[in-house]
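A short worksheet on the structure shown next.
One chain of protein is taken out of this complex; the other chains stay put.
In order of appearance the chains are A, B, C, D and E, and numbering begins at 1 in each one.
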Amino acid sequence: MIYITRREKFSAAHRLHREDWDEQKNFDVFGKCSYPNWHGHNYVLYVTVKGELNPETGFVVNIKHLSKIIKENAIVKLDHRNLNLDVEFLKGKLASTENVAIGIWEQLEPIINELGIQLHSIKVEETENNFVEYFGN
Amino acid sequence: MIYITRREKFSAAHRLHREDWDEQKNFDVFGKCSYPNWHGHNYVLYVTVKGELNPETGFVVNIKHLSKIIKENAIVKLDHRNLNLDVEFLKGKLASTENVAIGIWEQLEPIINELGIQLHSIKVEETENNFVEYFGN
Amino acid sequence: MIYITRREKFSAAHRLHREDWDEQKNFDVFGKCSYPNWHGHNYVLYVTVKGELNPETGFVVNIKHLSKIIKENAIVKLDHRNLNLDVEFLKGKLASTENVAIGIWEQLEPIINELGIQLHSIKVEETENNFVEYFGN
Amino acid sequence: MIYITRREKFSAAHRLHREDWDEQKNFDVFGKCSYPNWHGHNYVLYVTVKGELNPETGFVVNIKHLSKIIKENAIVKLDHRNLNLDVEFLKGKLASTENVAIGIWEQLEPIINELGIQLHSIKVEETENNFVEYFGN
Amino acid sequence: MIYITRREKFSAAHRLHREDWDEQKNFDVFGKCSYPNWHGHNYVLYVTVKGELNPETGFVVNIKHLSKIIKENAIVKLDHRNLNLDVEFLKGKLASTENVAIGIWEQLEPIINELGIQLHSIKVEETENNFVEYFGN
Partner (left out) sequence: MIYITRREKFSAAHRLHREDWDEQKNFDVFGKCSYPNWHGHNYVLYVTVKGELNPETGFVVNIKHLSKIIKENAIVKLDHRNLNLDVEFLKGKLASTENVAIGIWEQLEPIINELGIQLHSIKVEETENNFVEYFGN
């Protein structure tokens, strides 16, 4: 078993805010992240897959192929988008880094499984100080 | 003459878009940066000042004092904000990295001058691939 | 289960040295780290916690709350301190990165447990080339 | 159990190419990595070992000793070399990052075992966007 | 006058070696860089241009346009190539970082001039420890 990781990036706007809370409660819980006119981040995404070495190529997976899958199934939906307004797989969810990581896992896992390898983890960095990792259920 | 630089950060939303252009022209010029629902970045700001060494302290300027000035006069106005909607000193300007750098220069220069030192440059990184530097007029 | 990590930093002095060894033996084992007048590092600390997603907030834990706990229970005791002389939880121990990581784990684990989540790992980088990870007993 | 990691670097040339495939098939599978006159990378190697704390030193392992082992048994064979032509332990294998990581594991594991500690993982970064991890069989 | 910088990357093989010197003299001067079977690097290129702000766009130059120029006139000639064998603009020159930087300047300057802005500097990082900057004649 070998693990291989591809880094991709997306820049997006978001806001942490519950409609069913008033502004004060939103601010108490979410702080500056609740400001009304959005803010944003340069998110960094690490997708780690694992599998056996293919002796013909020396690869677990062709990293260019993996990159294409990530771009087509996650980055294009997230990059230069508003996570609260534009992202189908986050509809009805708070746009926290946790939910972004879980959402990306759900987008990518079935497609990566079809390659005969396994998705191992999704890591999403929101800033250089904060990141989330998800390994599936 | 010694140069000292302080790094600060802010996370903000923005959009590149002209009201007097239609969507197609905005997209042709600004690409994904013109998407309607905003996107955002972790901006990194480097403020460089220069001056003589103060022999009493060994400092050009107390870096904690410089950091406080940057935070109170720039970061608080930019962090977790929407550059197009929330920032007084960008009103009526396109929210490009160039204009952000010039705007921060104009906020900080008079205050730094009062310290008896000079503002040398403002550097703003929008992403790890793009940055702007401004040295004043 | 989701994992979330907060990065914090502290700058500290230390020395690797045993009173019961002579200078030569200290130098043979600890090299330059045994020099008598201390040296120091910009340590980087990564605290990873894990837990279920709180559906009300979209968080495993409020990262600002986690940051506050780390600062009050670890950083304030370590930052701008001498690890050999000033740190209660390192008394009687060699000020190795290993012992720093274990000590931080012991400071933080009971407090993080009270939040209903688990401390997963403590990672301490001494330099860009050396780091230690501890996952508890 | 504590985990300690040492970062080392090597700069090497390589090419992904199978003699039993024609140029077109090589290009279809390996892309630019199949170009005939080699290309190269600044590889970054992370060697993680694990073990009990030695109470006499506060170390799992003396990191300078670990660094010396990595340099003598891996870096010297890889640095400023051609991975396809010069590296004994890659002979007959495709010079993929996966095979480099496995090869380094095989070089280091018996020597690290002799220290009474265990090799936990070999991580090899080929670029800032691609890396491989191997944890043994 | 504003300065804007674009970062691009290329991975290439090279060797420092003079045909008119014997192996010993090549090794004395160039060290491991003279090894016969090539080695390589992940080069990082920073292209800085300067000009007046275009009030219509808020840009000195459209960074996507600048990126395209760099890719078509420099990166495509260097990436996954052998600097000694494959690069027209380095023919007959030693493949030092200095000559790479000068060569890239000469490729880009006439094209950037046509945009009504000026090329300010070419910075080439060979490793995290070594980089070269060229500002033209």
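Keep this in mind: a contact is a pair of C-beta atoms (placed from the backbone, for glycine too) under 8 Å apart; a residue touches a chain by one contact, two chains touch by 3 or more.
Just so we're clear, the structure is a prediction, and the values are computed from it rather than from any experiment.
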| item | value |
| --- | --- |
| Given B:4, B:85 or B:115, the one touching the chain that is not displayed | B:4 |
| Touch criterion as defined above, residue of C:33, C:100, C:119 or C:132 at the omitted chain | C:33 |
| On chain E, residues whose C-beta touches the chain left out of the figure | 16, 18, 29-31, 93-99, 101-102, 128-135 |
| Touching residues (missing chain, whole complex) on chain C | 9, 11-14, 32-33, 35, 37-42, 79-82, 85-86, 127-128 |
| Contact set of chain B toward the excluded chain (per top definition) | 1-8, 48, 53, 56-60, 62-64, 67 |
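Following the convention adopted for this analysis, only the chains that are shown with their structure count from here on.
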| item | value |
| --- | --- |
| Result of counting contacting C-beta pairs for C-D and A-B, higher pair | A-B |
| Repeated interface matching A-C, over half of the contact pairs identical, chosen among D-E, A-D or A-B | A-D |
| Centre-to-centre distance between chain E and chain D (centres being mean Cα positions), rounded to whole Å | 28 |
| Multi-partner residues of chain C (each touching 2 or more other chains) | none |
